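Only one protein chain is missing from this complex, and each of the others stays in its spot.
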Amino acid sequence: MTALSSSEGSGLRTNAPRAGNPRPATTRIASLGVRAVPALCVLGALGLGLGLIALTGVPLARALPAFARGIVGSDYALVGSLMRAVPLSLIGLGYILAERANLTNVGGEGQLAVGGIASAAVALYGGAAALPRPLAFLAPLAAGALAGALWGALAGALKARRGSNEVITTLLLGFVGLQMVYGSVQSEALLRQPRTDSSTLPESLPLPAATELPLLARGSGLPLHVGLVIALLLAVLVGLLLAKSSLGLRLAAVGQNELASRRAGLRVKSLIVLALGASGALGGLAGAIMIQGDQHYLTAGFSSGFGFDGLVVGLLARGSAWQVPLFALLFGALRSGGLAMEMSAQVPAAVVLVCQGLIVVATAAAAALGRRRA
Amino acid sequence: MIESLGVFVASTLRLATPLVLGATGEVVSERAGVLNLSLEGMMLSAAFAAALGAHASGSPLVGLGAGVLAALLLAAAQAWLSVRAGANQLVVGIGINLLALGATTFAYREIFGGLSREVIPSFEAWSVPGLASLPLVGPALFQQTPLVYAALALVGFSAWLINATSFGLALRAAGEDPRAADQAGVPVARVRMLCVLYTGACAGLAGAFLSVSSISTFTEGMTNGAGYLAVTAVILGAWRTSRVLAACLLFGAATALQFLLPALGVALPTALLTMLPYLLALAAVSGVVGRSRPPAALTLPFRRGSSR
Partner (left out) sequence: MTTATTPSDPLARAMPERAGASPAPASSTHEEGTTPEPEREGALCLRRVGKRFGELIALDDVDLEVRRGEVHCLLGENGAGKSTLCNIVFGVQRPDTGTLTLLGEPYTPARPADALRAGVAMVHQHFSLVGDLSALDNFRLGRARRRSDELAAKARGLCERFGFSLELRRPVEQLSVGERQRVEIVKCLLDDPALLVLDEPTAVLPPPQIAGLLELCRQVAASGCAVLLVTHKLAEIGAVADRTSVLRRGRVVETVDMRGAQLDALVRSMVGREVRSLAATAASASSAPARAASGEALLEVEALRFEDRLGVERLDATFSVRRGEIVGLAGVEGNGQSELAAILSGMLKPASGHVRLAGRETTRSSPRELARLGVGCVSEDRHAVGCHLALSVAENLFLGSLERFTRFGWLDRSRMSQAAEAVLREHQVRGEARAPMSTLSGGNQQKVVLARELGLPGLAFLLAAQPTRGLDVGAVEAVYAQIREARGRGVGVLVISSELEELLSVSDRVLVMYRGRIVGDVPGGLEQHERVGSLMSGQGVDPIAGLGAAAAERAA
């Protein structure tokens, strides 16, 4: 077929049509095995982590309880893990949403960043504090989501119109976003707090109390905020969207075969922009939640790797929305535990990074070998 | 002012060198169809291993060898996973980066104690006789550590490899049309794996440069995105070694300006300079500035028997 080509422009062809015969269901045991693969990878990586801990000379008897205390040792710790899981979930959900249309969004870190910038800007200088109660914190959240949406949609538009591979564009935009945070807190004309003396840090002013996310469990003093509810709601929403809605089917069709989708009358270009825009919106929302719920002011590097972690969560969930919060909780717990382990047992938190890296690599390998066998 | 120019040129070269080393190696892989996001991790591991090796042996050369070995190890993992197993190259790259960051940080803390600022034995600068005493840019250009000159030589060597050898022909075919290459008898998988190892060796040089040539120490996460920047340079350079060299020099210059401009009293937000490389690459890949066309099979695993 010479007249048509399935990738317009010169983009990298990561979106070759996923045609071909899907395998018929194999025996029950084999398919159970396939589903257990991510769990096995996690266990294997954790095992290796234990080995590393042993290498440090710190007895496991001291390290592991410290780790566990960091996760569930106190209400405070538990809440910490949950709150870490919130942005991870949102980014993961964004990843699988785009993945349904065979689009790979690796720019979560940048979408977090611009979401945080927009949220801080609107909260501090956009008059959000003056709005009535729910709007005071909803407006900056919406701003964050919108900023993230624009960031994602930009990559989507480049792909739809010019065929630019979205892996490259979202990655590059991600770095740009990170630098934008850095830039916006460097200058008082932007978001930097007024310099009172030479030791004033490059950060924004603290957010007005009205724009902070309301706390659940008000009396306990725990930093458990409404972001948790938002994340859970969105997990349900995204799951329903992908499984039950017409839009979900259209995204799947585009993801499988762009040409046939065009032939069938779908608005392929719009769907691509929508998918990446929605994916970015979730990332932007995550950034806003981090600023308004956890940190309460904007500083460079506030996203501290949550973007890539969230990406990994999305990868591990393999397209299933309900698995995203589970893996997010896992990674959030790993982080909390790791930090606690470092503080009280002097085991470097880097062990957790090693485990995460191993999990990712092992899962990718297992998925690939599983495909090869097919 | 003149001293500033000299400092600027020297800084540019020094900052660009790891990029040149990493990006030139990466061009070979990408022309063959493999995208190594793990370049960052390879460079970081090499930096650490080189520091460790030099510290233990007292010789920066041993450190260099250790660095290259460490990077080759990671490259072998990336090669096997992406080419033989056909795993998603991007996912594997990100995973290896996490692994490398964690492993080097962990090992550094355990061995060096975390906050030490051990001075690592490193390379002395070489002076090119005669040229080094040129006014203005003499010292800047011709009084650099040997790896800087090695980087330039590497560019020439890689260009020759890609364009003038039969291996280069095979790798170009593997990156453009692996199916046709396979049917002509080219061992696509083997060629791709060798290319990734080549990238690993170059990344090893790049990472070692950081710890035993440029800054004579190791700090956690010291590559700080240099690997991603190198990949960006490959995009901006349209996968051609000469243009990639230019892109790396440009990025080096932008980074050097970050320090120079405040010293000169120019109040340009440094964020603009740090963003510049990525913005340029974005412009290149979206066809706004020129037309940057990647190898047709880039990031696509090859499997005999599947159509197209």
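For this structure, a couple of remarks:
Each chain gets a letter, A and B, in the order it is written, and its residues are counted from 1.
In this section, a contact is a pair of C-beta atoms (placed from the backbone, for glycine too) under 8 Å apart; a residue touches a chain by one contact, two chains touch by 3 or more.
If you're wondering where the values come from, they're calculated on a predicted model, not measured in any experiment.
Across the entire complex, contacts from the unshown chain go to A, B. When you scan B:Ala56, B:Ala153 or B:Ala184 for touch with the missing chain, the hit is B:Ala184. Taking the complete complex into account, B:Ala170 is the one of B:Ala87, B:Ala170, B:Leu250 or B:Leu282 that touches the chain left out. Considering A:Ser261, A:Ser336 or A:Thr363, the position touching the chain not shown turns out to be A:Ser261 (whole complex).
Considering the whole complex, the residue from A:Leu249, A:Leu326, A:Leu339 or A:Leu369 that touches the absent chain is A:Leu249.
Chain A residues in contact with the hidden partner, per the touch definition given at the top, are 1-4, 6, 17-24, 241, 244-250, 252-253, 256-257, 259-267. Of the residues in chain B, those that touch the hidden partner chain are 166-167, 169-170, 172-173, 176-177, 179-187, 304-305.
In the analysis below, only the chains that are shown with their structure count from here on.
Measuring from the averaged C-alpha position of chain A to that of chain B gives a distance of 28 Å. Listing the residues of chain B that touch chain A in their complex gives 77, 81, 85-88, 90-92, 94-103, 105-106, 109-110, 114, 225, 228, 232, 235, 269-272, 274-275, 278-279, 281-282, 285-287, 291-294, 296-301, 303, 306-308.
Note for the complex: chain A touches chain B at residues 9-14, 16, 19-20, 52, 55-56, 104, 106, 158, 162, 164-165, 167-169, 171-173, 175-176, 179-180, 182-184, 186-187, 308, 311-312, 315, 348, 350-361, 363-365, 367-369, 371-372.
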